[in-house]
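Left out: one protein chain. Kept in place: all the others.
Labels A, B and C are assigned to the chains in the order they are written; within every chain, residues are numbered from 1.
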């Protein structure tokens, strides 16, 4: 059994993995960039290794430094989380070569499904419907232009490596293709270290429905049902749920079997997700495989009762899958909201900076996977995801109510976040009715502003403000002292003085 | 449907009920004594009504004031929580008379099962095994002495009303009977407003296994499986779990049916629990009915996926039970640890006073039902329960590991608590093996002291202490200012000054 | 005691007095009593006419943020009201446009040169933060007067990037 794991990631997912390891009795090694010394994952791990300067290419994407850190700490395994090196077949291969267990699929499967173009070919051969698009990586923009003409506009530019909307661009006409391909390549390069992009037909307003799969190293495989992730902005999922309001048991079984067939075709092992687009007529198309633990994995955990991170580690340790397809049931309903450091009222501009105060929601059925705390400075270098709020309840309506209540309890003060925006999504009548598709945000939330405030709150706000003024202590502890807190806490000044004084 | 509920309780359970109401769109009214103005339930409710001075007899047990508060606030219903008036048939009857829905069983059923002596008679008639003991409330100590001789020592003194170990005394010989009966009567009076006690044969080292039942107002009834609550100190449960390691499916089904039969015999409605003692030979005896929501209800919620508070409110609103017995399944394993303000190293002396700091555990599968916060002054007047830590995991072993990890993360600084004690219980080899009974604490934890500390922690502790000394700001914000914080925050001094200055 | 506040930029004047066990507030001709307790450095429990509120209060330089029932309220003192500047562009009296960084980030591309004519909505530069590229566009036809940044530069919010001169 593995007894020490290096987590090659940061933020909420590193925290999530550290917690799972701790409960399994496995020691953890965090790695961090110079921008992350104060990050939560560094505080919570058993060991912590500085691996480089802030830019991800110099730290979290630096394979050599990470493998070196794992070897120095005597970690038998590396968990890559999501993003960064999670779907990098070269990294998986390097780990294999160095005798380190990569907690994810084998490098061949990873290479196949990670290369979205080859993956599409494989799936087509295996008899799974795919979306029309390029079947090889283009060598030039001209090649893209030719392909786009064949496929027909609108087309979508996609990064061949990675996911999460990075590198994606929808293009409606030929004039816009070149800049979109170039921008996609830059983003893909910066996010995944691989600039390959390709084109696909852009389907309008489908649902995004994906199936979670677990496969051990002995050919046993189960799916853990679907996640509906249609609520997206710029191809970035922001609300996910399970079960999907669009599936009945028959379609669910059919898609689940297709997902397993896809993974078998790729000779896949460990945890992975098969993404489909589902049209209004219940036709589904293979989109891609996410060969990693996904951001939205908690909704599956809450509804199936299976801890996916633990299963990943067990599978990587060479254990057999302990469950059969028939053991698995969906119970109740789970929804996840991703909390981003973005300003939804101002074109979702990233909002780095100091979080002055966090009040996390809690209570029965409320889970908060976060990497934030009061006083933390959100760095500009990485993905703007701050935390995930996940609720479980007996049915979809109750889950929506619980989510609303939890979002109402959730305060992040000091930077802009998507909390207010998410609340309005959950309470939108079309969302409540389960009528979601990938065009939902564009259609109903194209220009969003925070709703008017409740005039009934004026009195308590006035009372709070005046009471706070009446209390001189508040000012000593709060306002004036806060901006300089870090400085005042620094020992250097003090040490300097004492040394001058002579000891 | 009910749209406003008064919660006739305080602490963690009031907070729990308020959250459930909020999610159901039901407004909440908190009541509070003069000792509880700063309590969490007052802060979280939509409305708050002061009902009297600190002693419970003048506030939380004052039926007239509570009904009056409900009427003034136009609450259609009262949720009594547990303890206080939860099992008081007079209170239920008063509510019925005043047209207020009492969220609990009807007053007749409550009276029957709340009177433990009559309940025993009823169950015996219904064919359920009971423990030998008195079948009517004694009029005198002499009557007790006679009965004890017939039953045979050891006997146990029990309060006829209420539960939770209050008023209980085990008596090994006749000399000790009179003071035990008197003490039991005083405690029962102060806890439940009813001094009736009776005697029962004391079974040595049985398991305490109880079944949760839900019954609507139309005769439909289900059980939600068992809770094993054998880990008790002075008849007070401190660790509860489900499923019980002692039951197999056959015994589970048999006991579940007996529980439903018992409730049917009592013409019971709403949520309630049938407690059994289970001996080594899988014989089980009816112990009593707990005619209320129980402290340990969360373990059932986590394993069955049913929200018991919500079900209580639905049933009280006149809705039909939406589930059948066959719909219910136990999934995974849940454990609850009760966190008390007691000093486990010093004979469990109650430990009221200011909580300087709370760090609550959190993470996947961890639920914290609490009524505490950093800076709260724990009053001396009420039950010492501070919070409940509940974990769910895929199986018992993982639940134990998760609980250990969560207890390790749990800091309550400033008063004594049972956290360290609970950690040692969960990690005791006999507990881990599932060999629990009501004599467990007495046998293995008779004199408990905190285990030796880890010498490996000396360096970080020294480093933390020295760093803190190097930082002058810490002293301004912490130490000196803390004892006087409340005073400094008081507006009276400031207002006084200004008024002298003239405005 | 009287206080003047801007709450979400709207002016309020309130007087506070002690009354029995509570505070008496008067505002805009109406009055109300509030029973207020300081629960912690950042939390107040307020009861007004039987209604209970839990307010989170955070003090930031020249303002307070009060979080109540899922919403934040910005409390400032009149006169100190800081503009909510998000970066973007600013038109000067001299017919120039000052294009500033909308957030902290890194300039990854400058698409124009000094002296170049730009059309409305043309992308002038790209600033990356948190792995997202953000295009800085011209709001109208103009000529690039001066470029104040270079590719690769780490910029703070409101940093001047490009000056444009409007066509006359």
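The rule is simple: a residue touches a chain if its C-beta (ideal position, glycine included) is under 8 Å from a C-beta of that chain, and two chains touch if they have at least 3 such contacts.
This structure is a prediction, so every number in the text was calculated from the model and none was measured.
Novice: Considering the entire complex, write down the shown chains that touch the omitted one.
Specialist: A, B
Novice: Would you indicate which residue among B:3, B:68, B:264 or B:471 is in contact with the undisplayed chain?
Specialist: From the options B:3, B:68, B:264 or B:471, the contact with the absent chain belongs to B:471.
Novice: Residue by residue, what part of chain B touches the chain that was omitted?
Specialist: 166, 179, 183, 186-187, 190-191, 341, 343, 346, 349-353, 356-357, 359, 380-384, 407-409, 411, 413-414, 420, 423, 450, 453-454, 457-471, 474-475, 477-479, 482-483
Novice: Spell out, residue by residue, where the missing chain touches chain A.
Specialist: 30, 37-38, 42-49, 73, 373-376, 485-486, 489, 491-492, 495, 498-499, 503
Just so we're on the same page, only the chains that are shown with their structure count from here on.
Novice: What pair of chains has the most C-beta pairs in contact?
Specialist: That would be the chain pair A-C.
Novice: Just give me the whole-number Å value for how far the CA centre of chain A lies from that of chain B.
Specialist: 39
Novice: Averaging over Cα atoms per chain, report the distance between chain A and chain C in Å.
Specialist: 28
Novice: Between chain B and chain C, what is the separation of their C-alpha centroids in Å?
Specialist: One centre to the other, that is 48 Å.
Novice: Where does chain C touch two or more other chains at once, residue-wise?
Specialist: Counting only residues that touch two or more other chains, chain C contributes 1, 16, 23, 36, 38.
Novice: Hunt down the residues of chain A that sit against at least two other chains at once, touch-wise.
Specialist: In chain A, the residues touching two or more other chains are 467, 470-471, 474, 477.
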